[in-house]
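Here is the structure we will look at.
Of the protein chains in this complex, all but one are displayed in their positions.
By written order: A, B and C. Residues from 1 in each chain.
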Amino acid sequence: MSMLPDLLLVMLVLGAALWTVAARDRRSSVIGFIALGLLLALVWMRLYAVDVALTEAAVGGGATGLLLLRACARLDSIDAGKPSAGRTLQLLIGFCCAAMGVGIAAAALGGPDLPPTLAPAVAANIDAVGLGNPVTVVLLAYRAIDTLLEKIVLIAALVGVWSLAPDDVWGGPPASLKLAKASEPLTFLAQILPPVGFVIGVYLIWNGADEPGGTFQGGTVLAAMWLLVMLAGLAEPPETRRALLQYLVVFGPAVFLISGFSGFWLAEGFLSYPTGFAKTMIVALEVALALSIAVIVAMMLAGPSARTPR
Amino acid sequence: MTAGAATIDSGALLVVSIMLPVTGMLAVIVSPARRSEQVALVILAASLLTAVATAAEVLRTGEPIEYLLGNWRPPLGVALRADGLSVTLMVMASIVLSCVGLYASGSYLAPPDAHHSRSRTVFWTLLLGLSVALNTAFLAQDLFTLFVALELLTFSAVALVALDGRPTSLEAALRYLLLALAGSVFYLVGTAVLYGAYGRLDLSGLRQISRDDLATTFALSLMMTGLLVKTALFPMHLWLPPAHAGAPAAASALLSALVVKAPFFLIVLLWTGIAPRPFSVIAGQVLAILGMASIVFCSVMALRQSRLKLMIAYSTVAQVGYLFLVFPLTIGGTANLAWSGCVLQLVSHAFAKASMFLAAGVIAEVMGHDRISNLKGTFHAVPITLTAFALAGLSLIGLPISGGFSAKYMLLTAATEIGAWWIAGTILVGGLLAAGYVFKVLGQALAPPAEGFAAARSIPLHRELVVLVLASAAIAMGFLPLDPLPFITIGRMGLP
Amino acid sequence: MTMFWDAMTIVFVSTGVFFFLAGTVGLLRFPDTLTRLHALTKADTLGFGLIAIGLLPQSADVRVGLKLLVIWLILQFAGACSGQLIAQFEHRSRHSS
Partner (left out) sequence: MSDVTTLYGLCASGLIAIGIYGFSLQSEPLRRIISFNLIGTGVFLLFGVAARRAAAAGFLADPVPHAMVITGIVVAFAATALTVALILRLAELNTDPEENIQPEARDEKSA
């Protein structure tokens, strides 16, 4: 009986996934995917992963959804879908995929009765850092290198997106995000919501030290507010060659690098924090990173330059 | 959590080798386009020095260098570790990156007076991105950190493939990106399963506790499949030739020489470090069979190409196939010799192939096209480049004296000693086919120019010299003694 | 005293859930976009307000209660604006076709 809600949730998730794959046109598929993102946020809550649930809602349902919806809108005016494979091939591949799923389930769910875990190790070392949210400690202390490299991945992808601009508009602003049918309610929302959203974003970042939340969740909320303003046409995307924009993109990672290297002199080596200052440094780092993330995510959604720089 | 002062000093080298190009990337983004080249070249030179210093340190002490990031011990933290093999690859990668950087300096990417700086900023940023990704892949000791490095490698490489912005290049880049992402996701499934089974992802820990059970075998098979897609082994090579065809020569050189090698290195890590015994034997056989199929099939494909760049691209798939022959050869007493052959093949192919792609770039510029049937007079126009092409070709074929010869000789000896005649036969057939496609080009290019031939444009000398330097490096590897290389076994886990 | 608050929570939240249910049935049963929208927005606004009121007595301290109120306010905004947007889109596409 106690499993009933979970069972229902799993059915919904799998249903949304099937819909996403099987939907006839791509817009329905995208909508299925966004719904899936929201359902998954619930799943993550059930798995006691509030930080991941926030990230999934912000990115899976939010940022990725917006990205895909905009792509649909622009593709619809260009080309129609293509025919899919024959029935025999479908059956064959379907069978292989099912076998694969069974294999993964067997491999992932078998194993020892008392599964190995790093949870005790995290708990034992958390006092040395002084933060209350273990996920933030993993992200910014134990596995800080992953987080640093992840920012570099984001920057590389952003440069990749920018690189798709035609030569003659390089450095110019991306295409306007303003919706053709932008209307009063949207404008109203874009005027009212950003201050609130800004506070929520900052709250998520600040709170991330001790409770669920953190840089990426907060940064994405900030990006969403900026995007909302641009969607309503109250602001235009900036020129990608603007120095301020470029400095904002590298600001977070640069601060991360400097704090990492300062560990050589102030603490016990690269990416380690001086005793007693870990929390202060991590919160400062999170603020810097969130700022860069907000700019990078928003610019990725805005796409490559499309108009000649002035 | 205590580390001696001495280890911190040499360990800083590992940190610097990853963080130097990171700093460079950030600097290129904020610096004006005309400065981006200088920034990148300075960083590349400094990276080369760091790599050489690291190698010297490992050679001097005969011990691997380890560094705990943030001073957190694995499995909680992530360690960097430089052993003989990884510093060899690091030095190789920095040499190739520096040479390609020099080749692309000046007016290669855009005319000096060009108002638009797109290709310059993008190229230099992502060149440094590749450097970060490669050094991380060679040093990081954690399966998840390696995943992030692989993604960085993919994104940088894809954008370089798409650099010229033509539809065919974009299509090739899109296909490459989708397949590479599929590869990553397979790798990540395996990582998740391993975490569920062992509760840790650090290589040294996994090596000690890996069991021979369903989860481990399944996870490793998935991860290796994903990596095979990224390294473009037959039959998962289909993305590679089109990706090379449209990319600028400098990007193709990096893609063939370095980008496909990092996933191979990861396969070696998994195979030697984590794979339990009965599984590793079977996996080794399967990998070698795919390698052999690559050698034969893609050499034939290379022979049939009419465009120079496509020919070289197919040759890459074939030459990467040789690397996979090593796995069954390490079971017997010839393991050291086989590994030496494999590493030598990896390094000399990197130099030779980078040189060949850069040469193809020069040839295409001079002739205005890259159709093999119409290359008469190339030698007349660019003798230095063509000499380099010929030298690189020698190494690919495996003619003495060259790195390719030593490598294939070692693999051949190892194969015959344990009676693996099928591997020995493939090595010989591959050499013959390689001779076929290299001489097909040389025969055309050495012929005297037709009446009224004029070079489409002149090439700055430094670019031709870079091509020659790379080819000479491939040849120079042939002067190493034909014995197992002691250097690469320093600190290698899982090697005999 | 706690029993009174608990009873209040139960009453308000169940009523709220009932309105949600009614709204969803309306979404499924009504024939066109505008009527569906009508069912959904009305019922959800009411249902959500009731649930928020019902949860207030359960909040551990004033901060949690305030957060609940803020969430309620934001949802009011979002619901009102998106309802307007959908209606406007529907209106325009009807007139253009």
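One rule holds in what follows: contacts are C-beta pairs under 8 Å (C-beta built on N, C-alpha and C of every residue); 3 or more make two chains touch, one makes a residue touch a chain.
This one's a predicted model, so the numbers in the text were calculated from it and none came from an experiment.
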Visible contact partners (per top-of-document touch definition) of the missing chain: A, B
From B:A45, B:A110 or B:A182, residue that would touch the chain that is not displayed: B:A182
Listed residues A:V138, A:A254, A:A267 or A:L285, member touching the removed chain: A:V138
Selected from A:E56, A:E239 or A:E286 as touching the chain missing from the view: A:E56
Residues in subunit A touching the chain absent from view: 3, 6-7, 10, 13-14, 17-18, 20-21, 26, 29-30, 33, 36-37, 40, 43-44, 46-49, 51-52, 55-56, 59-60, 63-64, 67-68, 71-72, 74-75, 78-79, 81-85, 89-90, 93-94, 97-98, 100-102, 104-105, 108-109, 113-115, 117-120, 122-123, 134-135, 137-139, 142-143, 146-147, 150, 153-154, 156-158, 160-161, 164, 166-169, 214, 216, 297, 300-301, 303-304, 306-308
Positions on subunit B contacted by the hidden chain, ascending: 76, 144, 147-148, 151, 155, 158-159, 162, 165-167, 170-171, 173-174, 177-178, 181-182, 184-185, 188-189, 192-193, 195-196, 199
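As a working rule, only the chains that are shown with their structure count from here on.
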Centre distance in Å when subunit B and subunit C are each reduced to the mean of their C-alpha atoms: 58
Inter-centroid spacing, subunit C versus subunit A (mean Cα positions, whole Å): 28
Separation of subunit A from subunit B, taking each centre as the mean of its C-alpha atoms, in whole Å: 31
Subunit B, residues touching no fewer than two other chains: none
Footprint of subunit C on subunit A - complex, ascending: 181, 183-186, 188-189, 192-193, 196
Touching residues on subunit B, where the partner in the complex is subunit A: 1, 3, 8, 11-12, 15, 19, 22-23, 25-26, 29-30, 67-72, 75-78, 116-119, 121-122, 125-126, 129, 132, 136, 140, 142, 144-145, 148-149, 151-152, 155-156, 158-159, 162-163, 165, 170, 189, 192-193, 196-200, 213-215, 218-219
For the subunit A and subunit B complex, residues of the former touching the latter: 103-104, 106-108, 110-112, 115-118, 121-122, 125, 141-146, 148-150, 152-153, 155-157, 159-160, 162-168, 170-171, 243, 246-247, 249-250, 253-254, 257, 260-261, 263-264, 267-273
